[in-house]
Structures are given as structure tokens and as C-alpha cells.
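Here the complex is missing a single protein chain, while all its other protein chains stay put.
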Amino acid sequence: MIVQTALLIGLVLFSVLAILLRDLLKSAISLAAASLLLGVVFFRMNAPYAGVFEISVVAGLITVLFILTIALTKAGDEVRESRAVNWVFPLFFAAFIIIDALVMKGLLQKIPALASGAETGTFGDVLWKGRTFDLVGQIAVILAGVFAVLALFRKRDKHD
Amino acid sequence: MTNTWYLYLFFAAALVFAGLLGLLLRRSLIKLFIAIEVVAKGISLLLLGTGFAKDNILVAQTLVVTFIVVEVSLVATALALIINIARQAKSLDIRQLSRLKG
Partner (left out) sequence: MIILFVALPLVVAGILPLVGKVSRRVVPDLLANAALLFLLVYAAITGRHLIAGGPVLQQLSWFGEPVAIRLALDGFSLFMLLAIALVGLAACLFSIDYMERYGAKANYYALFLVMVAGMNGLVLATDLFSVYLFMEVAAVASYALVAFGLGQDELEAAFKYLMLSVVATAFILASVAILFGMTGSLEFAAVAKALQELNAGAVVGVASAFFLMGFGLKAALIPFHAWLPDAHPSAPAPISAVLSGLLIKVSGVYALARIFLNVFGLTPALSTVLMSMGALSMVVAAFLALGQKDMKRMLAYSSISQVGYVVLGIGIGTPLGIAGGLFHLFNHALAKGLLFLTSGSVQQATGTRNLDEMGGLAKRMPVTAATNLVGALSIAGVPPLNGFWSKLVIIIALVQAGHPVFAVIAVLTSVLTLWYYLLMQRKAFFGKLNEKWAAVKEAPFWMTAATVLLALLCVGIGILFSSTVTTWIQPAADVLADGVHAVIGSWGF
């Protein structure tokens, strides 16, 4: 429990860092670190498949895509961020954490949760047999993404 | 059990809030997208934490895996948009891109 909490705190820290840092590259790396920690958190929750996906896809693939974009858009160096961000963000964030801690405990007591039955089967069973329509959806969303990228990077001879 | 759920919900809410706050405050398109990624982390943590607390970890994992696949498509599309915008407008500042009034 302690380890888990420490990991979660690290996760939030790296994420906030990713948002606040000025340098885009450092931001991307901070985000990757956060993803790694999240992956470990997942492993410790007995969710190895989610952990593997998180680490390989989010910490890996998405970080690569980010760095690719940063490299391809060197124009981004000149975006002047407002100075106010540096103090507004921590302020509101800290305020939220406090409200979060107080409110949520109370709310959770109020949730009369139904006991759920023990789960049967393996992950494979649940995914392929239990949520097959989601697989169709996954194929669809991948198609959407592929076609979107193809459309957005096509050679333009004449456009509107 | 409620305590475990509380733990994960707390951190998930913090992540989502941080991301949303980032969306409001940052100006570079790429930073905006990093904020979106943080929101996505919060949501995956929320889904998995809920599953864990309810002994439904397998279903929760399928949800998170599907969500990550959606996220990849989203990131690819968004970054494609960003690269195109950068080429055209030569800027990634969201204030410069206020030709539309919303």
C-alpha cells in the first residue's frame, strides 16, 4: 500500500511536471516517466495486461510520436507562455487536492456498492468472448486513425 | 475495499484535474496535447482502480486496453493536425490561431 501510494504520488508529480515544464522535450520525457510509473502501478494491481499496454504503447509509442512532432515543428520554440501559469497552476491544483481529499471520502461512504461476483476466465476469455463488440470498435477506431493520418498528410495539388 | 477505491479515485481525480487545468492555461498546441494525455492517464487509472476495488480486474483491463487503443488513434490524428497547423501558420500558439471566433 505504501509503495503503491508512493508510486502514485510520483505519477502525479511527473504529470504535473510535464504540464508545467517549458522545454517541450523535457515535457515529453517527463510524461514518459509518468507513464512508466503508471504501468508499474497497474502491475501491482494485478493488471499485467494493462501494465504492458501502458508501458509499451503510452510510454513508448506515444512518446515517440510526440518527439517526432516536436522535431517536425521547430516553430514551437517561440511560443511564449504566460508567466501567470507558474503560480496559478500550483495554487488551483493544491486547492483541488484539499477539496478532493475532503469531499471524496464523504462521497464514497455514501456509495452503497453491490458486491460483485468472482470473476471467471482469463483475460483472453474476457476480451475475446466477453467484450467482442469492443474489438470491432477497436478495429474501427484504428481504421479511423489511419485514414485520418493519410488524409491529413496527403499531397495537395489544389485545395479549397 | 472502499479505502482502496478512495485511494485510486483520489489520484485519478487529481490527474484529470491537472490535465484540465493545463488545457485551460497553456498556449502551445503541443503542451495542450500533453495536458490531454495527462487527462487520459487519469481516466485509465480511474477505470482500473474501480475494477480493482470491485474485484473485476479483468473487465477493467479490457476497458483500459481498448481506451489506450483509442488514445493512440486520437494522438495520431491530433499530432497530424498540429504538424499541419505548424506548417501553415508557422506558429503553435493557440492565441495566434484565433481567426475563428467560437
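A and B label the chains in the order they appear, each numbered from 1.
Operating definition for what follows: contacts are C-beta pairs under 8 Å (C-beta built on N, C-alpha and C of every residue); 3 or more make two chains touch, one makes a residue touch a chain.
Quick caveat: nothing in here was measured; it's all calculated off a predicted structure.
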In the complete complex, the non-displayed chain touches which residues of chain A?
107, 110-117, 128-134, 136-141, 143-145, 147-148, 150-152, 154, 156-160
If the missing chain were put back, which residues of chain B would it touch?
5, 16, 19-20, 23, 29, 32, 36, 39-40, 42-43, 46-47, 50-51, 53-54, 56, 59-60, 63, 66-67, 70, 73-74, 77-78, 80-82, 84-85, 88-89, 97, 99-102
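As a convention for this text, only the chains that are shown with their structure count from here on.
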Find the geometric centre of each of chain A and chain B from their Cα atoms only, then give the gap between the two centres in Å, rounded to an integer.
5
Mind pulling up the chain B residues that touch chain A in the complex?
1-2, 5-11, 13-15, 17-19, 21-22, 25-31, 33-35, 37-38, 41, 44-45, 48-49, 51-52, 54-62, 64-66, 68-77, 79-84, 86-87, 90-93
In the complex of these two chains, what residues of chain A are touching chain B?
1, 4-5, 8-9, 11-12, 15-16, 18-19, 24, 27-28, 31, 34-35, 38, 41-42, 45-47, 49-50, 53-54, 57-58, 61-62, 65-66, 68-70, 72-73, 75-76, 78-82, 84-85, 88-89, 92-93, 96-97, 100-101, 104-105, 108-109, 111, 113, 116, 118-119, 121-123, 126-127, 130-131, 134, 137-138, 141-142, 144-145, 148-149, 152-153
